[in-house]
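See structure below.
In this view, the complex is presented without one of its protein chains, the others remaining in place.
Right after this comes chain A.
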Amino acid sequence: MNANKFVKKYTMVLALLVVFVFFTYLTGGRLLLAQNISNLLLQNAYVLIMACGMLLCILTGGNVDLSVGSTLCLSAALSAKMLSMGINPLIAILSSVTVACIIGVWQGWLIGYIHIPPFICTLAGMFLFRGIARVILDSKTVAVMDKKFLSLFTSYIQIPGLDVNQRVISSMAVGILVAIVITAYTFISERNKMKKGYESASINATAIKVAIFDLVILFYAYKLMSYKGIPIMLIWILVVVAIFAFITSSTVFGRYFYAVGGNEKATRLSGIDPRKVYFWAYFLMSLLAGLSGLLVGARIGSVDGNMGNSYEMDAIASCFIGGASAYGGSGTVQGIMIGAILLGVINQGMSILGLPDQFQYIVKGAVLLGAVVFDVVSNHKTGKS
């Protein structure tokens, strides 16, 4: 692989690296503090999770779901209200998830089977669900205080006796374990490929990739070790991301989303029902928005009628920054995670610097536009030659 190709393939990873180093320098290293590193993912949990669902919607042809911020608010509002009435947290959670599923079925059916344009359908949903959320909240702020509920989303894993707050050994141990498992899995699957005579990437490239990945994990685990340990929320994030990465890259079901976005007519004639594909994209998106509502509600500790405002835009921006095509048919979960983290680093870096909101918007907009322009221009060039 020559330098040009390398830069093109890993543009966003490199951009993330540059931005990270840039803000580390500007903040005098404060970005690297354990607490900040730990919070980076937690603060953006909703972006990371909802971007997974948004990717499915975008894959089907550049369609987006504008209603997720409101769905998130509705889910959080319902749980908060039920908890404040002393209802069992498990029932509250189930109710929120059920409502999210109902919204998913509703929008999935309208878009997939009634052929309402997704933009309009979800724009309507955006107003509708926020309104309902405010009705539930009675336009007040409701605090989330249930211990069980909070611990399910916001606590940290600490093993009594082994771990203390500044030196959580269990997190480092898990980090090392994960690194070993990933390394072993990669090499075993590469070897199997070679045995069966399948094409495989060069050993060196694979080794370098795995080594870098392991280093990042170890660095992260090390940072977690010095700040409270592994957050439960991180596990929620990783589970969702892993499931969606697996679905999109390795299952027949996942392939459908790419096929519909690539050529809907050809897909239909190939025995795949695009209506079902649309349905599932919007269903899963709403489900993830509902889950995010619980996470955000627990993290903030209270729910009001403005919660989740413009969160849909963060999820959409992450997808496009992360290389999803605005016309559908291409994009990966790995890519959009990079996009989401890049946005997160910028946000956090600027917050640490104490720059006010308005500048964060300007930078976000510029990054989004820059990423998409770069993508379109560079693809156009290769298309021509």
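Note that a contact is a pair of C-beta atoms (placed from the backbone, for glycine too) under 8 Å apart; a residue touches a chain by one contact, two chains touch by 3 or more; residues count from 1.
As a convention for this text, contacts and distances are computed from a predicted model.
Chemist: Missing chain's UniProt protein name, "Cytochrome c-type biogenesis protein", "RsbT antagonist protein RsbS", "ABC transporter, ATP-binding protein" or "Mycofactocin radical SAM maturase"?
Modeler: Its UniProt record gives the name "ABC transporter, ATP-binding protein".
Chemist: I'm checking contacts with the chain that's been left out. Which of A:Lys9, A:His115 or A:Lys193 qualifies?
Modeler: A:Lys193
Chemist: Among A:Ile87, A:Ile272, A:Ala326 or A:Leu353, single out the residue that touches the unshown chain.
Modeler: A:Ile272
Chemist: Any idea which of A:Ala3, A:Met85 or A:Val252 touches the chain not displayed?
Modeler: Among A:Ala3, A:Met85 or A:Val252, only A:Val252 touches the chain that is not shown.
Chemist: Touching the absent chain: which residues on chain A qualify?
Modeler: Counting only chain A, the missing chain is touched by 193, 196-199, 250-253, 255, 258-259, 262-263, 265-273, 329-330, 385.
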